[in-house]
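Only a single protein chain was left out; the remaining protein chains are all shown in position.
Let's look at chain A:
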């Protein structure tokens, strides 16, 4: 009896999702090092990180939203709108120092619109942000058409592509690490974080406990829009090209990373550590596929499959668990 209980405990630990993803991360890394020459080099890994910057940043905000049982599918479109605005304003002769805060503000407004539609009108965020996904991308094309704007000031471009001096860490990733620490503390150690889990798990209980559910959700959407717009600025500078279709479809990679990281799409469960493992896993896979000259279509297929697998596996585990317990 005691033996059986002990066995189950070990089983429970191994089946802990974030541990599983972290192990998978190590496995992919090991496999990549053996199979793909040039993968496990500082230069490549630094590039892989840099290429992951926007997804990683947006995943931070997305984690908080999904924990609170909401989702923002419009992030990639906000990124595109932000990129288009940077291009249009730069071409119009505005100083980059003015453009960046202005564009980030527009991102915040995009998030505010999402948040107001969800909290004031009580609409499901999935539907609202599918709508604004199309709307904001459309606005991006209105702003810039299908042209591309380049020639940004080298000092700013350097901030988007170069490493922190003396380290292999690109500046955007340094920013990500800083923000991840803050979001990690907020999510796991503050009252605000506690509120998010309560809202995600049982919104009515949170409301009955005096938690300002609507205000908190609104704040999350604004944060998400802000981060997405800032990611748009980084994306634009990093590629040196402002286009309306920048970042097309990366919301899927973000959500795949968050779900892969063990955040329950129904809310109330998940850790930031898991999400970071999920982000890195997605990043490594994308990098490996790229090094292997795999086409973007296949990369997209892999992202899609990962998304499904990450939603499916916990369900399968919960189906299998009772069966395991049933064995005498």
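Rule of thumb we're sticking to: a residue touches a chain if its C-beta (ideal position, glycine included) is under 8 Å from a C-beta of that chain, and two chains touch if they have at least 3 such contacts; residues count from 1.
Quick note on the criterion: contacts and distances are computed from a predicted model.
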- Quick one: the chain not pictured, UniProt calls it what, "Formate dehydrogenase subunit alpha", "Sugar ABC transporter ATP-binding protein", "Phosphoribosylformylglycinamidine synthase subunit PurL" or "Formyltransferase/hydrolase complex Fhc subunit A"? "Sugar ABC transporter ATP-binding protein"
- Based on the whole complex, identify which of A:206, A:220, A:234 or A:250 touches the chain you can't see. A:206
- Task: Consider the whole complex, including the chain that is not shown, and state which of A:53, A:247 or A:268 touches that chain.
- Result: A:268
- Looking at A:68, A:86, A:149 or A:198, which makes contact with the chain not pictured? A:198
- Item | Residues of chain A (touch criterion as defined above) contacting the omitted chain | 1, 5, 8, 185, 189-195, 197-198, 201-202, 204-212, 268-269, 326, 328
